[in-house]
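With one protein chain withheld, the remaining protein chains of the complex are depicted in position.
Up next, chain A:
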Amino acid sequence: MSGTREGGWYPLMLSADLEPGTVAGSTVLGRDLAVRRDREGQAHVWDDRCPHRGMRLSLGFVREGALACLYHGWRFGADGRCVHIPAHPDLSPPGTIRAAPLRVAECHGLVWASVEEDGPLPEVDAVAWVPVRSLRIEAPWQDVARAVGVPDGHRAAVLDRDVEGRVLAALLPVREGACMLHLLAAASAGVERLHDLADWGQDVRARAEERAGQVFLAGVVA
């Protein structure tokens, strides 16, 4: 993925889709991540693997400001260190028991994580962006980027579409042949415009998947 101007920063999800006190999963280039927001609103991104038994932390839940693993309830604080082991409530867990945190940033209405080498965050007009939606697309991210008009070498861009109002598109490569497309609109957009953009996203998805030979049609089998 080198060659992109955004260095190692990847747009995981819309900020609006990560509510305080919740944890979600995300996958970047086949690497599974747990994304959570604490009660104070700060986002954290860790590898999606409990250091205890390898359980996916994204299946867990937030308790007392810490992320609790669903398997044995081990809890991990903001820096990834284990703070509580329910089976040994009096034990102060050693600092070596630690989930692996990634660098995280929030801007332009998106949660970003630094997955590879550091680099600058993508430069986007610092206007207020309102979330439209995210779509999973079973097609290569580069193909979707080209289709919506994101310049080569970028994962996010303000689109130059011949419609009124600006659109921010950001692409997350999930794995080979699958990506997430995040869409946001300039804050001046009305509800009708947001619906139009959401429909447009579905259209982009359908076309990209048709090119990739992927068809997901409900109702065709009993």
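Just so we're on the same page, a contact is a pair of C-beta atoms (placed from the backbone, for glycine too) under 8 Å apart; a residue touches a chain by one contact, two chains touch by 3 or more; residues count from 1.
We adopt the following convention: contacts and distances are computed from a predicted model.
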Original post:
The complex lacks one chain in this depiction; which UniProt name from "Glutathione S-transferase family protein", "Simple sugar transport system permease protein", "FAD binding domain-containing protein" or "Iron uptake protein" does that chain carry?
Top reply: "Glutathione S-transferase family protein"
Subject >> Selected from A:L29, A:L59, A:A186 or A:A212 as touching the chain missing from the view >> reply: A:L59
Subject >> Residue of A:G25, A:P101 or A:G119 in touch with the missing chain, whole complex considered >> reply: A:G25
**OP:** Check each of A:L14, A:V83, A:A145 or A:V204 against the chain that is not shown and name the one that touches it.
**Re:** A:L14
**OP:** Mind listing the chain A residues that contact the chain we can't see here?
**Re:** 13-14, 17, 19, 22, 24-27, 58-59, 61, 70, 132-134, 136, 180, 191, 194-195, 198, 202, 215-222
